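For this depiction, one protein chain was excluded, whereas all remaining protein chains were kept in their positions.
Chain lettering (A and B) follows the sequence in which the chains are written, and residue indices restart at 1 in each chain.
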Amino acid sequence: METILVIGSGPIVIGQAAEFDYAGTQACKALREEGYRVALINSNPATIMTDRETADVVYIEPLNVDFCERVIARERPDGLLPTLGGQTGLNLATQLANGGVLDKYGVRLLGTPLSAIQQAEDREQFRRLMREIKEPVPESWIIESPDQLEAILDTVPYPCIIRPAYTLGGTGGGIAEDRETLWETGLKGLQLSMRSQIMIERSLLGWKEVEYEVMRDSKGNCITICNMENFDPMGVHTGDSIVVAPSQTLSDIEYHMLRTASLKIIRALGIEGGCNVQLAVNPNGFDYYVIEVNPRVSRSSALASKATGYPIARVSAKIAVGRTLDEIENQVTGTTKACFEPALDYCVVKIPRWPFDKFPNADRSLFTQMKATGEVMAIDRSFEAALMKAVRGLEIRQKDLKHPKYESMDDDGLRRAIAKPTDERLWAVAEGLRRGWGVEEVNRLSKVDKWFLQKISHLVGIERRLVEAGKLRGEGEDLSSLIAEAFLIGYPSASIRRLLGVESDDSPFGQVAKAEIERQKIMPVFKMVDTCAGEFESQTPYFYGTFETEDDALELRKAT
Amino acid sequence: MLSDGAVYAGRPLGAAGETTGEVVFNTGMTGYQEILTDPSYAGQIVLLTYPLIGNYGINDDDFESDRLQPAGLIVREACDLPSNWRSTRTLHQLLAERGMVGIQGLDTRAITKRIRSGGVTMGIITHGDPDEALLRLRGTQVYGESDFVYSVTTKAPYAWGYAGKEGIEESSEGYRFRLAVLDCGLKHNILRRFAALNVRSIVLPAATPAEEVLAWNPDGILLSPGPGDPSRLEPVIEAVRHLLGQKPVFGICLGNQLLCHALGGRTFKLKFGHRGSNHPVKDLEDGTVTITSQNHGYAVDPDSLAGTGAVITQLNLNDGTVEGIRAAGVRASSIQYHPEAAPGPWDSRKYFLQFVEQMAGG
Partner (left out) sequence: MVLGSGPIRIGQGIEFDYSCVHGVWALQELGYRAVIVNNNPETVSTDFDTGDGLYFEPLTLDDVLDIVAHENPIGVVVQFGGQTAINLAQGLADAGVPVLGTSPEAIARAEDRDLFDRMLVELGIPKPAGRAVRSFAEAETVTQEIGYPVLVRPSYVLGGRAMEIVYDHDRLEEFYSEAEDANPGQPVLVDKYLLGQEAEVDVISDGETTLIPGIMEHIERAGVHSGDSMAVYPPVSLSGAVQAEIVEASCRIARALGVKGLMNIQFVVVDERPYVLEVNPRASRTVPYLSKITDVPMVQLAVGAMMGRSLADAGYESGLWGGGALGKPGTIAIEPGSGPVSLQAPRFYAVKAPVFSFQKLTKVEPSLGPEMKSTGEILGIDRAYETALYKALVASGISFKPSGFVVLTVNDRDKHAAVSIAKELVAKGYLIASTRGTHDTLEAAHIRSTRVLKIEEGSPNLLDLIIAGEVALMINTPGEELREEVEAARIRRVCIEMEIACVTSIDTAAALAHALDVFEHPEKATCLPYHEYLR
């Protein structure tokens, strides 16, 4: 085989962002490393993957069957890699295959077979497979016409979730509390689905949502790259959830029960490459349900790659051309193989970035339809510090956990804000804890796991003490140790100044406080993300800052 | 403090006091409760590389033995307010109750890297004067010269069946097989897995002579995991040597090393061992790779197996060390990792079934 055609994901839209440039670029590099000539088609010029240095020949043409066929006719590729261009790339590859274009030109689909992709994406086929391998799926109904929809309006348990099949990022889905909403949302979903197919399923609102990024090669070797726990319980699209890696509140048995299920699924589907498995986990028992499988490289896999250092897209591309996990090297350590499971020695927090600052009138509620345009990730040795980094990295008005809107909200309003997922719920939750409602009550309202709430409570506690100390003008607790504590938990100088209320305060107290902040300021060291928690020597200059004693970045710099 | 005098300051965790042991690290991100009750950690101070430990608390079910086994515990941050439906107490409470000394709030990655480059070393957790502590540390017997197996093994035989631990005299009716287990530092989950396959285990002290083992008329013999240098366990090796060929034998971890010695091979100490839930092992027979749970500081010397009748069946994909051997002539096989998981991946459970099938073959 000589030439491989890679289909990109096209323009950035909600649900399909820069992650596919990252994945596509890695894939092109990996395929060329393996000696293939890479032809690429993508309509988005603002990408590294469409650089002439990335692929051997680049077509910036519309992503439709017409132009793809013309590219195929011109380039006569031997293989087509469909799983790295998001849903766009996958849908297009499906159309090319079903339309006979691939057969006509003798193009082989690489990686996961199309039948497996269809089995993962078609709800009915997927459920049948899950039943075969005895993995639990929530009760659900597949609806393909308004008549069928009408027929089940009285049988379905409410609230229920509506998910259209074959759309980008869950477009057109929603939650219905009653039959009227189910009717309206269901009809819309039928129209939006490429196959006029929607699934209605039992709502698992309040259950934990956990994801596993798994990989499989053609020999059947299966590994987990990363698991992730959503801060937001079930009901919010994972692209709109605050996500933490690795999972924090699963015991070893629970972790491996879900890992085993995920690997069983990827095996049963026969995926060759990366795959994302989403699971709902009962917070009060060992029950779980398999929610969804993404049989391709996705936004979650970009996050998992950055969270662990494991290059999922690169390895997926190599698997697609027949390499096996035990042959591919671990690029990060340079000394081990890609067939292993990354061990993290830090905590990762992702927060989505929503466009509501631009669209103040948009509906800010979050459910199964993704609304975020992007995301930030933060790494630190504690959850608190990682969360604070992520918050201030969002580049929104809130640089910490204080939000005037919620600070000035009455209790009833705040209760509703905590209970309803929106882009600002984190701040509502923090305000509830700030008002002393306690972890139990906020958990009851939000269903956010108490572990997260404890940590936020910890941050809010420091924040309250800083605000108090500012009001008492230094008369209260010892300012030096409080400031030192604030630094350690992850408040930067700017936040400490703001919370003490001394940003532009040149009174004697203001000056003392600011001088104290300078004095107590701790310089971070920079630790390496090395996929192996320090077990093997690594040369990868990928760092995050933290307050510890030893500096990996300095060491590596000296060594090279 | 490590034996080279390196000092890491932290805050106390668990029981007050001082402890010494061989400092080892484990890279698993879950499983602290299982690790803390795994007898193979006897004599060792365990450092957990994942920084947030204790998040899901301690429950009543996930104990792998009846007591806490390591000499001490090192973590970056111990969670005081855990969250999990099964949690009954915190990590700190468990350690304090059971008298284990721990430390938290130090740069665990720095210590890990030191062990990675310098090899495992003795260490002390103390609140006293560093110079004096170093003297005490240097006066402690080093790990490799201690015999831990005899202190962690069961004092008297007992049985394990469907309902868990039970008296040896109880009936074996309703079970498919009877397994004799030489307990060098057994984890409960090994017994649970066999029970799930209708096998009743007779757990015997490590130093039980061969004829006493055979007197139980077992269908097979399991060589359990355990702590320390296998070459020091001559009486056990001797017993295994006599058992070989009599009954099907399966070894796990230390059991793998004991089988190697019994066949006439040798073992050696690894620089910093394998401890974690992510170790890839390649099966040389079918070419597949499995992610395994590991906890060992010694390994089988492959060259020493020449002429013993044993073949290497599995290798570690990271460093090429021996992960499994088989001596078909004497119906014995073993693996260096933990098919019982607890903690770690469940991908190797098939070995229990395989051994049961072997017992069926007589």
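Before moving on, here are some points about what is shown:
Rule of thumb we're sticking to: a residue touches a chain if its C-beta (ideal position, glycine included) is under 8 Å from a C-beta of that chain, and two chains touch if they have at least 3 such contacts.
Just so you know, these numbers come straight off a predicted model, no measurement behind them.
Although it is not drawn here, the omitted chain touches the following shown chains in the complete assembly: A.
Among A:26, A:119, A:224 or A:276, only A:26 touches the chain left out of the display.
Of the listed residues A:363, A:407 or A:518, the one in contact with the hidden chain in the full complex is A:363.
Between the chain not shown and the residues A:259, A:296, A:337 or A:389, the one that touches is A:389. Residue in contact with the omitted chain (choice from A:70, A:104 or A:519): A:70.
Screening A:99, A:146, A:355 or A:476 for touch with the missing chain picks out A:355. Remark: the residues of chain A touching the chain excluded from display are 10-15, 17-19, 21-22, 25-26, 43-48, 50-52, 57-64, 66-67, 70-71, 74, 168-169, 171-172, 188, 191-192, 299, 302-303, 305-307, 309, 311, 331-332, 350, 353, 355, 357-359, 361-363, 369-371, 373-379, 389-390, 392-395, 399, 492-494, 523-524, 526, 529, 540-545, 551, 553-554.
We take it that only the chains that are shown with their structure count from here on.
Rounded to whole angstrom units, the spacing between the C-alpha centres of chain A and chain B is 36.
Chain B meets chain A in the complex at residues 8, 25, 27-31, 33-34, 49-52, 55-56, 59, 62, 76-77, 79, 81-86, 106-110, 112-113, 116-117, 276-280, 282, 287-289, 291, 317-318, 341-347.
By the touch criterion stated above, chain A contacts chain B in their complex at residues 219-224, 246-256, 259-260, 263, 283-285, 325-326, 335-337, 339-347, 381-383, 439, 449-451, 454, 527, 532-537, 548-550, 552.
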